[in-house]
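Structure first, then comments.
Apart from one protein chain that is not included, each protein chain of the complex appears where it belongs.
Moving on, here comes chain A:
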Amino acid sequence: MGEIISIDHLLRAATALQTDTAPWAGTLREQGREKFAALGIPNRWQESWKYSDLSQALAGVPAGTAVSRTLPCLDGAYVAFFENGVLDISRSALPDDYLVPLTDVLADSGSPFAGTIGRINGTEQKNHPILGLNTARMEQGFVLRVPKGETLSPPLHVRVNWTMDGAESLDGRHIRLLVELEEGAEATILETHGGTPGFATVVTELRLAQSAKLTHIRIDQLGGDARQSAVTLGELAGTAQYKGFYLSEGAYFCRHEALFELNGEDANVEIDGAFLVTGNSHCDNTTIITHAAPHTTSRQAFRGVLSGASKSAYQGCVKVRPDAQKTSAYQMSRALLLSKDARIATKPELEIFADDVKCSHGATAGELDGEALFFLRARGIPEEEARAMLVEAFLQEALDTIERPDLREVASGAVRDWLAVHATEVIHAG
């Protein structure tokens, strides 16, 4: 049993931050402290954390199921390399024209980002404990700004890797990223998380100005003992486009929230996701898409492959504000349960205050289709192979939504890798 992790414990290190901070950053951190102290460590009695009890996860002792994996790499890309929560410039290839390390931003009393950090999608930030904690202790990270009309090329690969012992970082390591795309700017970002943090929070704030376009691939390949709570916050102006793909393998505690607000007409958010979870892992995908302007559209589709005694959750919420007429929102969640002990909780929520809208959601959970299996076996394909084929096909539909071939290959590679490592769980109905 490790030490008891308390609110104080998690906040204490905040006073020991190393860098000089500008007054605005100090105030911001103080607000974060207050927020976290008031809200506390989230537990299952809070509605949004019903299926992800962080308080319990911090008190628990993981079983020690570290699997070493080759983490994906994107050839020719810019790289922001984080080792144990610290931006390692020597191992990075940063787009210097666009990117400033967070430590520099926080120390700059006249920083142009002073009014942006901690302000993206403010409604959802307001009562969010992880945002409070992360803001209180943020130090490492970066700010990326792509000026009007420009395109970040090649893409940026944000590699977050943890090599330190989990127990060492149980008091929390916090990364903060801010991405601002000015009018008409475009960027592609690949975010990968590997290793075993004792407890990490990663907050990514995204601001997309008029007509900006962001492609965002997130891959969580954490070790089985890792605890991570990540939040992606986004704000989109008119005709801006966000296209996200989230792949997660779960961990001892693994949660990612995508909280977006569509503020301008014709803004569009599309999120596809896949989660592959086995063993005793936990995986939580939570989304809140707020349609705050007319003619906005969103689409979400998540697919889960669950085996072992894993516990997964998908909570997707679509909110339509009163003036957001002509909104169109679609949400789909499909879960494949491969073992008798795997669990899935799905909560596709609609909260609608405008009448001229088209919103729909669908959710299914079940095992592999017996008829499809029979079809393949009747053609002489052994059962194990047939099962693997069906699982791959199920995931392929999600992977196909990634437009760039190199990124699709990275994600497909991660999926193939997972399927190879966990072949036994997948092909044998346990």
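Just so it is clear, a residue touches a chain if its C-beta (ideal position, glycine included) is under 8 Å from a C-beta of that chain, and two chains touch if they have at least 3 such contacts; residues count from 1.
Here is the rule we go by: contacts and distances are computed from a predicted model.
**Student:** UniProt name of the unshown chain, from "Phosphate transport system permease protein PstA", "Fe-S cluster assembly protein SufB", "DNA helicase" or "Sigma-70 family RNA polymerase sigma factor"?
**Tutor:** Going by UniProt, the chain not displayed is called "Fe-S cluster assembly protein SufB".
**Student:** Which residue, A:N280, A:T297, A:S339 or A:S412, contacts the hidden chain when the whole complex is considered?
**Tutor:** Of the candidates A:N280, A:T297, A:S339 or A:S412, A:S339 is in touch with the missing chain.
**Student:** I'm checking contacts with the chain that's been left out. Which of A:G26, A:P112, A:P147 or A:G362 qualifies?
**Tutor:** Answer from the full complex: A:G362 touches the omitted chain.
**Student:** Residues of chain A in contact with the chain that isn't shown?
**Tutor:** Considering the whole complex, chain A reaches the absent chain at 47, 322, 325, 335, 337-367, 429.
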